[in-house]
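The following block contains the structure, expressed as structure tokens.
A single protein chain has been removed from this complex, and every other one stays in its place.
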Amino acid sequence: MTPFPDRAQVVVIGAGIVGNSVVHHLARLGWRDILLLDKGPLPDPGGSTGHASNFVFPVDHSREITLLTGDSMRQYSELGMLTTCGGIEVARTPERVQELHRRMSSARAWGIDAELITPAEVAQDVPCLDPTVLLAGFRTPSVAVVDPLRAGELMRQRATEAGALTVAALTEVLGIDTEDDRVRRVRTDRGDVDTEYVVVACGVWSPRIARLAGATIPLTPAVHQMIDVGPIAELAATGREIAFPIIRDMDPLMYERQSGADLEIGSYAHRPILYEPDEIPSAAAAALSPTQLPFTPDDFDPQMEAALDLFAGVLDRPDAGIRHAINGLLSLTPDGHPLLGETPEVRGLWSAAAVWIKEGPGVGRLIAEWMTAGAPEIDPHAADIARFAPHERTRSHVRARASEGFNKTYGIVHPREQWGSDRGARRSPFYERERALGAEFFEVAGWERPQWYGANSPLVAELGVEGRPHEWDARWWSPIINAEHLAMRRGVAMIDLSAFSQFDVSGPGALAYLQHLTVAQMDRPVGRVIYTPVLGPDGGFRSDLTVVRLGENRFRVVTGGSDGARDLAWFARHRPGDGSVALADVTSAVCTLGLWGPRARDVLAAVTDDDVSDAAFPFATARELTIGSTPVLALRLSYVGELGWELHAAPESGLRLWDTLVEAGAPHGLVPAGIGVYGTTARIEKGYRLMGHELDAEHGPVEAGLALSGLKSQDFVGKAAYTKAREGEPEATLCTLRLDDARDTAGLRRYPQGGEPLLTPDGRRVVDRRGRPSYVTSAGAAPSLGTHLLMAYLPPGYAAEGTGLVVEYLGERYPVTVARAGRTPLFDPDDSRMRG
Amino acid sequence: MMLAMVERDGDGALTAESAEVLATARGLAEQCGVPVGAVAVGDAGDLPDDLAKRGIATLHLLQHELLADGEPASVGEALAGLVTALRPAAVLAADGGRCTDAMAWAAAALDAPLATACTEIRPGDEWEVTRERSGGILLEDAVLAAPVRFCTLRPGGPSPSETAAAAEVTVHVVVPELGTSVPRARLVERTRRSSGMTLASAPVVVAGGRGVGSAEGYGVLEELAGLVGGVVGCSRVATNNGWRPHADQVGLTGTRISPDLYVACGISGATQHWVGCMNARAILAVNTDPEAPMVSRATWAVIGDVHAVLPAVVAEIRRRSEGG
């Protein structure tokens, strides 16, 4: 056996495709003394890599996942471990046909060759299938199968040849020691290893290993059933592991692929069968491997019937038997995304978990870049392990969402679709009032937020709001949103914003600390409200948020609910270690109501003795007010483009604040409005950008139109890149496009939802010089403008007002016009309403 | 007394297994302070002399035309009759095949338990045995709660030794009354086995897996198998890749084998495969990965690529045979 080291620069735990890929890329980026551990033997230590079905479909609706998959395919190919066989997703139902059109749009958006084909064409590619049960197919020629075990061996070999890697199989991790919440040591049954970095790439065992260090990796092992049926003469005759395209039979949530002489059938349709990480058998206790558990045939029978429908010609033969059947374990997370990055709890403890075979090498590269440079090339926004609120890391939440999400693996998931399980984790003090008003609650970070209020439905007719004729466009949507919007613009609305994440930064080092993390000048007078981008080291967006200077050395940071946990981790990670800065999460200590509209001042003046005139309380300032007897921190700013305030109060006073405003607002036409207005309609009319949509690590403030007029002298994260970007012409500019009266072939008015590709009128993709495609980052109604708006980054030449393009939405193309290049709002361009 | 059922080979000599049975019986008899009686089917032949050297003084010879074939129902019925008459504390026989079947019939006829595959017998107030389970991976300790203890013995017990105190052997010829109402199977043909070797029966299996790389890659395995008198097997990867027919597959979903030597070429040794070859007496692993499970479980290993190692081995065998 290789000698076991007592120290390492980094210890990578888990020698599946992810761990092997991480060590390979770390070695490539110059790391040395890398130790790769696995409890199991090599080359197949017994994790999910060893039994995966190993096929790669490159098209995903998520750009992040598509990029990771694409990078992985390049790496597999470069290792000689990729066999292109093509793949077809087939539809048996009209709804699935529509979804295939959506897939087609995503393929076009991300630049992946694909086409929609007829059942007869499907049968031409895969002759042993019965096309009569099908309606359509979505063919991607680049679909491939890979050999992740062999790829992993080659990656280890390269790192070993670079003199960077020691591999220790059959080595069990017994503990991970931390000091001051930082990794110090890994204890194993072969000795202790001093190290400052640990990468947990243990797949289904990751939660167990992370727990040794006091961190959580919120995933659950779950069963994915698969069987091999054969021998099938037509398949055997090819003499190859795979010669026919892989079929994803999407409606019954299953797939069929050739595997030598066999047809392998896998399913995501059976009941969710979850395991506890501690219950996974050891290699000794398992008949096949720890992650290949005994097949439970009763769960699979419906899939057999579905497979028989499609492949009766080859499956219904006396000599084609079920030769292999397993309950394979894979990792499921609460939101279906991977768990990547440094854990928020322990410095130096990195997670590379919940990764499919198709993303493995890409994730290895991403983690290695992130560890080396502080930021990876591919934005890990949706996969960042820091994204979870505390309750989302609990066992019961993970199990509830994993159970619900399992059947969505091949499901048709609407972009606005809400989770059904484990709801109501966080409720603002206004919740009961909102419920009484018929609120339709959407969830963010566990918070229940009204998206719209049923009680406002009379406004729809009163304000003449149109519905959406197509069910898909109208799903998880209501015309009430547009009515609430118009009511706000006409009078005044109040909006529950308690889901905001808020943290207080204080201490003698507070100012310098914030200066370092933000683009805007923080050294402003006490009482100023400062909007600022927060950048990563490469100048791309990390966040955008509002900072309120509450005192000389006291600031409050207010950021969006969905990114709050990520932002808190970012702030915590950059806190100086000398104790000069205190950082406190005050999210749960504050509830927030927004009060906006032309009549907002009338309402506020009615409930406070404080002077709220523009002179006394100008835009972009904050003041303590008393509303009735409730002390409130009021911020005069707006994300909806109206005069008004965010009112921050103690949660226990929230109900009284609500009631006071409702009473005082009645004569002024106050309506409650939902996040549909705040997050979409009012925002998009004002051209405001949203983190995770317009704002991402791929784009900086210059391209997003959010560059500030001055450049502060203080250094800050991302300054060099930001400075450079300011000096040149942007490669792309965020634009707002108008979609006027788009009607489909059935004559129905249609409303794209976001994510769609933008094409030239003759159907070509629009891509900037850095290879970034133009696609719809946000889409929404603009009721005050009487249109539907889209936002998208466009390269020079296209980013000019009046440019005509088309958007492809569910198989049809609609003309759009660039209405604005840059940040100037289409609605109230000089912001006179909110400054009034 | 202890009753030991013994068998003789084609030349009339006591089989090795029966010699072990006698040795065990004598050990138990000494512990219990009782005599040993042997029981055999057929004529006396040289058996009394052989028994005398082993210190056994009593031989019961079962003689009946129906017993000539060793047919279990007849032998079992005859044995049951003898046991009823002699009331021994235990009846011992070698484990396996027709002997076990005859013991089972006798035990069934007397409604007595039978402990097969025993490795140890411990007499006492309660008789306890240790027996093999699961193909020998496990041992079972069990109590035989009956006045007559039927046991069959796995080979490898106390080594049979001749004793200086040669006994005078008394031979009792017993002609059992075998019921004619019971229909019996009869031996109608006996031939030497044809030597066609199968995966299951071959003394050497040269098997290849992922590391062989292609169907053509098996050529060198065929060559080696031919030189050492074996056959070629493969892992599931090879079958799935269409490199070999399924009949060649060793493993959970193929054939489980127990050759004298298993040569595992480019097979990592995943459990799926391992359960198919774990009963091999010896394993030679050829693998590029020194940490592959097949390597750590093997008797011998060569670290290297199949296509580097095997041609060299074949060449070496040819060189030596030509040189010799």
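As written, the chain order gives the labels A and B, with residue 1 at the start of each chain.
Convention: a residue touches a chain if its C-beta (ideal position, glycine included) is under 8 Å from a C-beta of that chain, and two chains touch if they have at least 3 such contacts.
In the analysis below, contacts and distances are computed from a predicted model.
Visitor: Identify the UniProt protein name of the omitted chain, choosing among "Acetolactate synthase", "ABC transporter permease", "Electron transfer flavoprotein subunit beta/FixA family protein" or "(2Fe-2S)-binding protein".
Guide: Of "Acetolactate synthase", "ABC transporter permease", "Electron transfer flavoprotein subunit beta/FixA family protein" or "(2Fe-2S)-binding protein", the absent chain's UniProt record names it "Electron transfer flavoprotein subunit beta/FixA family protein".
Visitor: If the hidden chain were put back, which of A:A91, A:A213 or A:V229 would touch it?
Guide: Residue touching the absent chain, from the options given: A:V229.
Visitor: Which of B:A85, B:L139 or B:A215 touches the chain that is not shown?
Guide: B:L139
Visitor: Over the whole complex, note the residues of chain A touching the chain we left out.
Guide: So the residues of chain A touching the unseen chain are 229, 281, 284-288, 293-295, 297-298, 301, 304-305, 307-308, 315-323.
Visitor: Mind pulling the chain B residues that touch the left-out chain?
Guide: Residues of chain B in touch with the missing chain: 71-73, 76, 97-98, 100-101, 103-105, 107-109, 111-117, 128, 132-146, 181-193, 198, 200, 203-204, 227-230, 247, 256, 260-261, 271, 274-275, 278, 282, 284-285, 290, 295-305, 308-309, 311-313, 315-317, 320-321, 324.
Everything below uses one rule, namely that only the chains that are shown with their structure count from here on.
Visitor: Given the complex with chain B, which residues does chain A contribute to the contact?
Guide: Result: residues 1, 41-44, 50, 150, 153, 167, 169-170, 231, 236, 238-241, 259-262, 283, 286-289, 323-324 of chain A touch chain B.
Visitor: Which residues of chain B touch chain A once you look at their complex with the stated criterion?
Guide: 210, 215, 236, 239-242, 246, 252-253, 268-272, 275, 289, 291-293, 296
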